[in-house]
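As you look at this complex, bear in mind that one protein chain is not there, while each of the others sits in place.
By written order: A, B and C. Residues from 1 in each chain.
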Amino acid sequence: MANAALPKQKDSGISPLDKLIKVIGGAKDSGIFLKECRHTGKLILRGDPSNDLFMKETSKVLAYKLPLTPNTFLKNNEYTSVWLGPDEWLVNSLPGDESLLERDLNIALTDVHHSVTNVSDNSTIIQLSGPNARSVIMKGCAVDIHPRVFNPGDAFQSNLAAASVIMWQLDLIPTFNIMVRASFASYLWKWLLDAGAEFGVQIQQ
Amino acid sequence: MTMQRFRIKDLGQVDRSKPLRFKFDGKFYEGYRGDTLASALLANGIHLVGRSFKYHRPRGLLSAGAEEPNALIQVGEGNSTDPNTRATQIILRDGLTVTSQNRWPNLTFDLGYVNNLIHRLLPAGFYYKTFMWPASWWMRYEYWIRRVAGLGEAPKGADPDRYEKNHAHCDVLIVGSGPAGLSAALAAGQTGARVILTEEQNSFGGSLTYNTDCTIDGSPAFEWVKRTVATLSSMPEVILLKATVTTGYYDHNYMTLLETTDNDNQTGSEYKTRQRLWKVRAKRVVLATGQIERPLIFRDNDRPGIMLSASMRAYLNRYGVSPGNRVLLFTNNDDAYRTAISLKKNNVPIAGIVDLRSDPDGELVDQVRSEGITIYPGHAIVSTAGYLRIKSVKIMQLSQDGTKLIGSMKKIRCDSIGMSGGWNPTVHLFSQSGGKLKWDEELAQFLPKTAAQNLVSIGGCDGTQGLTDCLKTGFKAGAEAARATNNKGRAPRLPKVIEPKYNNQRTIWLIPPERANKKIGKYFVDFQNDVTASDISLAAREGYRSVEHLKRYTTMGMGTDQGKTSNVAALAILGETLGTNAPNIGHTTFRPPYTPATIGAYAGRNLGLLFDPVRTTAMNECHKELGAKFEHVGQWMRAWYYPKPNETRQQAVNREVKAARDRVGILDASTLGKIDIKGPDAAEFLNRIYTNAWLKLAPGRARYGLMLKEDGMVMDDGVTTHLNPGHFHMTTTTGGAASVLEWLEEWHQTEWPDLKVYFTSVTEQWAVASICGPNCRKLLSDLAPDLGLSNEEFPFMSVKEGNVAGITARIFRISFTGELSFEINVPRRYGAELWNALMQEGKKYDICPYGTEAMHVLRAEKGFIIVGQETDGTVTPYDLGMDWIVSKTKHDFVGKRALKRSDIIKNDRKQLVGLLTENEKEVIPEGSQIVETPTTAPPMAMVGHVTSSYYSPNCNRSIAMALVKGGKEKIGQTLHIPLRNKTIKVTVTDTQFFDKEGIRLDG
Amino acid sequence: MKKPRINYGMQGLRSEKEKYSIFSLARNAFTHHENWAQAWKSPEPKTEYDIIIIGGGGHGLATAYYLASQHGIKNVAVIDKGWLGGGNTGRNTTIIRSNYMWDESAGIYEHSLKLWENLSQELNFNTMFSQRGVLTLAHTEHELKEMNRRVEAIRLNGIDSDVLNPAQIKKLVPIIDINPNLRYPVMGGFIQRRGGTARHDAVAWGYARAADSLGVDIIQNCEVTGFNIEKGKVTGVETTKGSIKAGKVGCVVAGHAGVLAGLAGFRLPIDSRPLQALVSEPIKPILDTVIMSNSVHMYVSQSDKGEMVFGAGADSYNSYAQKGSLNIIEGMLAAAVELFPIFSRLRMLRSWGGIVDTCPDASPIISKTPVDNLYFNCGWGTGGFKATPGSGHVFADLIARDEPNSIAAPFTLNRFVSGYLIDEHGAAGVAH
Partner (left out) sequence: MLYIKCPWCGYRDDAEFHYGGEAHIKRPFDADSLSDEEFSEYLFQKSNTKGLTLERWVHTSGCRKWFNVLRNTVTNEIIEVYPSNQLPHSKAGKEYYKSNWRRQSATERFTILQAEK
C-alpha cells in the first residue's frame, strides 16, 4: 500500500491556527511579529549517517548533505533539513511538495534501512520575528539563544513554556521558526501573544 | 501632612525635587523619591513601626536592609495588599498606603501586650507542655492560638498584577554591588564577558552609599560608584539588576533572581510587570554579598529607637535622615565611631559612645575624642527605659573578663541608640550552594570554607575587611572569572583609596546583668520571634542542644527574617551555656529563598488559559457546533456527549448508544496515539513488545495487541496494522501516546539495538472519524464508491487506502463497539471536512454523533476493556480473562517472566467479571466495592470493585464489569454492593453482555 | 479487614516526677524555669542492649517507646547519626490521614490514626494533633470516578470519609476558586474529618521523652558504620562511638535504608528521591483544612503559626542531596495560585527537601530481613509521618515477637518475590 499522499492544491484544508488567528495587524513598530507558516511540508527522516549510501542518496535528493552537526540546520530554496538527533532529521518543503519528496527519498533509499514519515499535519510552524523575539523566547525557554552561541543556521529541540518545540533561527532580525504539535499550537500562540504583549505584537499573514 | 522634621538639608541620595505622599496607619506623611518606607518614616520621626510576634512589644526599625526583623508592614489594600513587607525594602512611591500589623486595636495601644505581662507562663516551648486537658479541647485551644499567631492579613481576592519569568545565561553572575561586587563586575565586564550584576537594594553601591568617609582616586567613593555603574551600563554584555534579590542558589550554578520592576520610575501599562523571576545558569558565580551587622544583646535591647550602627549611618548619609535628637552609641568595635563622626558632622547631638572595649584606640577613636564626644570605655548598657521609644539607659563598667558588671550605675538620656556587635558575613547563598562554613575565632564569624560549585566569595562575605581589600579582591575575582569562562583581559588598575582603619573588636555575646542572679528584663536575641537569651539556656537545660533542636524548640531564626541578625549570637550563647564555642555547636543550613519571595512570581504567567495546554482535535469546532459537552482526558478535550435541547446526559447517551447499533454512529477518535513503525525488524520488535504473536501478520491486516510492563501488569493496548512489508501503524490509548513511544524507544535503544526499526509519532498527523452500525458500510460506500467494502474485499481487521469524500484516507476496518465499523484516517487539515461530509451524507441514515461516554457503554456491552479503567497497574492479562492474547510459545516478550510468579498465578486474584443487578434499571455507581456477605455497618470484607457500570439501552438493562477476588469461580453466584443507603444484589456473569456470538461485526 | 487487638487507651507517662501541665508551668514560672528536667538524657552507649533501634526519627523513637511500654523491653538504645528528628520527621508537611484505598494500607494507617488520637495524652507532650480534616480534590470526570472507588473502599473499611460537591467545598474553604471554567476545575472532593496535621518536631521529642522515662537510652551523634553478623545472625553494630552488642537490631532510617541494607549485605527495592516542601510567611488564619490535589500535584495546609505549608511531588531522580529541582516548585506554586488566587501575593519563606525512600508499589516495608534478628522498617515514600505511631507500634511488635502481626504482615520483603504488591500508585495518584 502506498503512503497516503496529499492532494495537490497547496492551501486547502485547515491549519491548526486558522480558527484562532482572527485579526491580522498590530502596530508597524511592534517589537514582535507573529505568523503561522501554513501547511509547510514536513518529513521525519531516519537513517544511519555512518552509512555512506544513506548520506549519498539523501544528498542527491536534497541537493546537499544532511547536517551532521547537532543543533544546526541546512537549507536551500526547496528544502530545510533540521538535525534532530544522531539518526533523525526534520526535512521541510514548500507546501504541497512533501509527497513528492517523500516518494523520492523512499526510492533513493530503497536499499538502505531508513524511514521517511510524512508529518506535515502533525505540527505547524509559528514564525516569531522582531527585535524583541529573543526576549519573548527567553521567558519560556531555558536554552541559551544569545547571539554569541546561537545564530542563523542554529536549531534546537526543547520546551517553550509548556510545549515541546523544534526551533531554528533564520536571520539576524532575528526570526525564529517554532515548530509545535498541532494540538499545542493554540496554547503556544496564546502564550506568545501574552509574552509579547509588553513589546506590542503585529500578526502577519 | 506632617513635615519631614528629621530630614537633613542637602544630605543623601534622595531626590528632593520629587516629594511623595504616603499614608501610614491612616495618617499622611511625605517622603522623597529614592526613599524606602523606613527612611521616610524616620524622616518624619517615626520609630515605632510594629509589634513583636509573641509578646507584642513595641518595636522600631532595627536595620536599613533585608535583614530587618521588626518593621513588618501591610502594604496596600484589597486584592493587592502585601502582608509582612519589610519597611526597609519598600520603595516609596506616591500614594503608597501602609499599615502596621498584628496589633489590636492600634500600634500604640495593643491588647496583645498582655502576653508580655504574663511572659513567665510562656517560656520557650510552653505549648508542648500544656493545652492537653481535656483531650477534646485541643481544637478549641488551637482556634485561639491560630488567631493570636500569624502576622499580616492575606489579600481578599485574586492578584491583579503580572509576574514574568526570564531565563538567562551568563559567564559571570555577581551577587552584590558593594565595592567588591562592583569592581568584580568592572573587571569581568571589560573583557567582554557576559556579566549579570544583582543588587537587592534600589541603587547600586552597597556600603559606599553611606560610607561617606572614604575616597577613591581623590573623590568621594560614591562618585566612583556612579562612574563604575555608568561604565558598566555602557557595556552591551553586562546586565545590571537593581531591586533584585538573588533568592536561590540551586544545583549546577542555577540561580534565581527576583527583580521588582514596578518601582516608581516605571510608566504604567496594561502589561506592566510587578516582578520578574530570573532563572540564570551562570558559568561562574561571584558572591559579594557583604556582611550584616550584629545587634548587642543587653536587657530590653528591643525598644524603638535602638538600631544598628551602620544602618543608622545609612539612614543618615544615604537618605539624609537624622535618627533622633540625642543619639547614644553602643559598640564592641569601631563602627559606631564612624557613625558618631557622621552624626557629628551633621550636627546630630550625641550622648556618647559606650564601648565594651576597655581601651579603644586607633584613628577613628582619636577623631571621635578630638570632636569632644564622650567615650565610656569598658562599659556596657545594663538596662533601658522607654515604652514606645527609648528614653534613657543605665550603664555600668565591665569586669576585666567581661563576665560581670562592676562599679556604679550611670544613667544616660537618649532617644536613639546605634549599636554594633560586630558583623556576620552573608554566607546564605554560599551555604545554599552546598558550600561548607568554617568558624573564624579571631573575627568571630562563620566564613566560607570549601566551595561545592563553581563560585568564589569575595569581600565582606569572605571576611575581607576594608575598602582597599574589597576592591582588590573584586578586581581579581572578576578578571579570573572572565578568564575561566574564556574571555580575555586584565584586571583594572587598583585606584588610590583613603579609608578609615578599624581595630579589633571585643566579642561579648551577652551583656551580663548587674547582679549574677538578677532575673528581670529580657535579653532579645531574635527580635521577630521574641527569643531571649534565657529561652536559649532553657532549651539547653531541657536537652534541646543541637542547633536544630534549639531553633525548632525556641523558634529562634524561624521568623520572616530567618534569623539574619540573630543566628550567630544564638549559637554563641548556646555554646557558652554548654561550655563550648560556636563552631562546636555547628550552624543551621540556609535554604532558598534568601529573603521571602512572592509566590506569584514563581507561578508566573502560567495561570488561567496558560496554566496547562488544552489539546483539541481537528474536529473540535464541529463538536462545538453540535452542542457537545466536553470532558478532560489528560490534556485533551474530548466530546463527551451531544445533548439535544432538554435532554439529560443519560438520555443523550442512551440515544447515542442506540443509534450506533441501530443505524450509524460517528465518533471523533483522533486522540488515540499513533506511531509509525518502519524497518525490516519491525515485526520482530512488535513480537517482543506485545504479548501475542506478530511475525505472521500479513501486510494489509491488523491485530489487537496488549503491552505489559516488565512486572507483568497491563500497560497499554491498541490495534497495530501491517501497512506494507516492514511498515506498521500502531495505535495506543489516548493517555499512552507519549509514554508508549518512549517505551518503544527505550527497549530499542537499550535492549535490542540490533533490531532495524524506526519509530515516529504520527498521533496528530491523522484526524480519525470512526463510524459504526449497520448503515455505516452504506454511508462509507456513498462517499467512497470505488473502495470495495464487502466483507470479502475488506475483511474485519484490515486496512485500505482510498478517497473518502475526495480526501485521501487510510481506512481501518476495526471495531471498538462490536459493530461493523470503519476508522477513517485523513490528514489533520481535512479532519473537519471529513467529519462534515460524513454528517452531511449520513443524514439519510439518520447518523448520530456519539461521544466518549457512549463509546464507553458500547465497548462495555461487548466486554472490551479500557486500560486505566479496568486496569490500574495491578492487573495482568490473566486477571482480565485475556489468556488468549498471551503467547505460550514465544521465547520472550516484555513482562513474560513476571506472569509466572507465585502470587500472580494464584486463582484467588481479582479477576474481571460481569455483574448483573437484580433490578434491571438500577445502575451501580462506578467504583463501588463488592462484598460477599453484607453486614449492617462497616467494616465489611471487600472482594473487589466495579470498574465499569452503565445503563445499556441495547440490553435494556444495566451492565457492569468488576474485578472480583476469584471472580472466574464465582460466575453464577450472588454478591452484594453495599452503598450508603442500600445494598445492591448482583449476579456474577461473564463480561459479554451483547451479541455474544459476534455476528454484528460483519454488518 | 481483621481488627487487631490493640489497646488504644492512655498509657500514661511512667515517670510522674516531671509531668507537664499548666500547673507545672506555673510552678516553674516562680523559679524562672530553671528547674525543668531534661526532656531526655544523652548517655554514652552501654556495651550491650537487648535491642538497638537505628534511627532517632519519629518511627524509631516510637518503636523504642512501644518496645518499652507494650512489651516491657527496656534495655533498648535508639542511636542516630545526628540529632533526633533530623531526617524526614523534621522535614515533612505534617499531614495525617488514613483514607487509603487498599485494605492493607488502610489497616496500618488507620491503626496509626487511632494512636494519634490519644498521643499527646499518652506521651504527656502536646503533639498539637489537629483533626481539622483532609480534603482531597477531584478535577476531572475520571478523577471523580476514581474517587468513588477510593471513598467506598475507605468507608467499608470503617474509616470516615465524606464526599463533598463544589459548593460544600467552597463553604468549607472559602478562599478556594470553584469557577467551573478553570483549567482543572474543582469538581468534587472527599474529606476525612479525622485527618489533619501535627507538630512534627513535637512527635519526635514526645516519643523521646516518654521512651527515656521508661529507661530507653537515646544516643545522638552516633553513626552506624557496620553490622556485626555471626552465622547469619546480627549480634551488634559498629558505630562512631564504638561497638555495641545487641540481641536484636531494628533499622528505621528513612532516606538511608538502602545504605544501611548495604552495610548488612543485602539490597532493597528502594529508590531514594528528593521531595520538596516550602512554607510561606505567617499570616492570619485563612485555611482551616488540609487540601490535597493529586492531579496538579499540590497540597497545602496552614500551620498554627500561620505559615502556609506546601508540598510538591517528588523529583524523578535518585538523590541524597536534600534538595530538588526548581521546576517542581514552580509547577506546584502555579497550581496553588490557580486554586487559591489569594496565595499569589504571599511570600515563600523557606523551602527544603527531604529524601524519600520509595518502593516500586509506593507501600512501605516492615519486615524481617535475610539477616536473623535484623529488622527493617522503611520505604514509606511520602507517607511516613502520618504512620509514625502505627509504624512504631507494629515494628516494636515484630521485633519483640520475631513475627509480623496481621497489620504488618502484608508489608514483608517477600512480596517483591511473590508479586503480591500493594500498589498505591494506581488509585492514589501521588500517595502522600
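Here, a contact is a pair of C-beta atoms (placed from the backbone, for glycine too) under 8 Å apart; a residue touches a chain by one contact, two chains touch by 3 or more.
All values reported here derive from a predicted model rather than from experimental measurement.
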Among shown chains, those touching the left-out chain: A, B, C
Candidates B:746, B:883 or B:918 - the one touching the absent chain: B:746
Contact residue for the chain not shown (choose from C:54, C:128 or C:270): C:270
Absent-chain interface as seen on subunit C, which is shown: 256, 258-259, 267-272, 316-321, 325-327, 360, 416-419
Subunit A residues that touch the omitted chain in the full complex: 70-71, 84-86, 88, 142-143, 156-159, 164
Residues of subunit B in contact with the chain not shown: 250-254, 279, 281, 434, 452, 710-711, 742, 745-746, 749-754, 892, 896-898, 900-902
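The criterion applied here is as follows: only the chains that are shown with their structure count from here on.
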Comparison of A-B and B-C (more C-beta pairs in contact): B-C
Centroid distance [mean C-alpha coordinates] between subunit C and subunit B, Å: 23
Subunit A and subunit B: spacing of chain centres that average the CA atoms, whole Å: 33
Sites on subunit C at which at least two other chains make contact: none
Multi-partner residues of subunit B (at least 2 other chains): 279, 606, 609, 612, 614
Contact footprint of subunit A on subunit B as seen in their complex: 164-169, 194, 269-273, 279, 281, 605-606, 609-610, 612-618, 621, 635-636, 676, 678-680, 699-700, 723-724, 756, 758, 760-766, 799-801, 806-810, 825, 827-833
Subunit A to subunit B touching residues, read off their complex: 1-2, 4-7, 12-16, 19, 39, 44, 46, 87, 113-115, 117-123, 135, 138-142, 144, 146, 148, 161-163, 181-184, 186-188, 190-191, 194-195, 197-198
Sites on subunit B touched by subunit C in the complex: 79-84, 120-121, 123, 126-133, 135, 138-139, 142, 145-147, 149-159, 161, 163, 248, 250-251, 254, 256, 279, 434, 519, 534, 538, 541-546, 548-549, 552-553, 555, 560, 562, 591-593, 596-600, 602-604, 606-609, 611-612, 614, 631-633, 640, 711-712, 868, 872-874, 898, 901-904, 925-929, 931, 938-942, 945, 978, 980
